[in-house]
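Removed: one protein chain of the complex. Kept in place: all other protein chains.
And then chain A:
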């Protein structure tokens, strides 16, 4: 696959390093191989029976089956959203498999040692070793992968999801000692029904939107995290999603609960084989942060983006939302979006608790025929709530990249603050960059600032730079380019490799 067309004329002022970095990112897709493994499929198509079948396969209690069926019935009356600036052929929801499980997973393995080596190899090849002793011994997965950059001392617990099922979760014992529950959502439904019942669907309601409703009906697996009061999760948690089977949609559900004063950092990675036919991925992530809790959620989204002619690729229609329910709670979303043919994703924060904080840092890079419509919603309900949005969109080839966001200050959200900065960069003259922010301010003690310019730079920073002998232009360049790095710095160590590739990116010459 050719990288960014070498002949693309890049306008003056755009940093060469940036162009090279985008070329690199948009280059050959490294994770396009396929694992040859025998699979069990549910029959193609979507009916009540399929919903029941998924529920049965997961050995779910009746309440969960009913919950799913209710969602399915609501989904039937819902319309696919059309407002996003993305264009793709009509999806035939009956021409998909909604459940695919490796045959070897029929009997749930008791421990990671029992897991089919082929599956373990798959993850090892992706750089996600699932063997605890390997990680402990510092024997890292080989290859040019994020894991390699990992500090030998650092531990990351991984929940590995392969098509429709979780194949294993590492470090469960150690986490249990700390009181942290980290398991697949199907296990949580069986083992911790009281928590699941209380929180599932409480942030993203069953009928929230077309894809969230579909997910509620057919989600097959995903991760569950509960961090008890006052506990700082002893290691980073991570889920790695792999789509392998053909014509199969992946619908995972993630539920993260940080109880009072808890802290957790959560990473998500995802890849898929290279295929001519597009595949659907419709996930839902719900985060609940109670009083004084803090959750950091980082994603490096690297689904197969399709080939250079726009053939194939993943349709990534994801609903991610955090509810800062408790006072002084904090949620931080960081995302690096480089994959997927079509992205439709708005990780959001509902700032319900007083003094709660929401942050959103995003770099979205689209190349060839990729389309991304992504952004965030910051809904300020509580007093003294603060939010910060930093979004960088880079478009190359014939790609379309849209930032879409909402900042809403409710009448009771007194003394709240929002700062939004979004920049777009176009590489070549056949792509597009768009900004669609919605701003709703309903009280006067709050301040909202939205800007997409390089003209307004912090006065103090300017003063600092000028004082040290830089001329104005140099100072602005330094401060503005520092901004893209700000997003990358928010990424945890585990994503250092990805981050490194992107560090060269500067938004010099951005269009708006």
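Operating definition for what follows: a contact is a pair of C-beta atoms (placed from the backbone, for glycine too) under 8 Å apart; a residue touches a chain by one contact, two chains touch by 3 or more; residues count from 1.
Criterion: contacts and distances are computed from a predicted model.
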Candidate names "Beta-lactamase", "Fe-S cluster assembly protein SufD", "Sigma-70 family RNA polymerase sigma factor" or "Peptide/nickel transport system ATP-binding protein"; UniProt protein name, chain not shown: "Fe-S cluster assembly protein SufD"
Option touching the unshown chain, where A:258, A:364, A:426 or A:465 are the choices: A:426
Sites on chain A contacted by the missing partner chain, in the whole complex: 10-12, 83, 85, 411, 414, 424, 426-456, 511-512
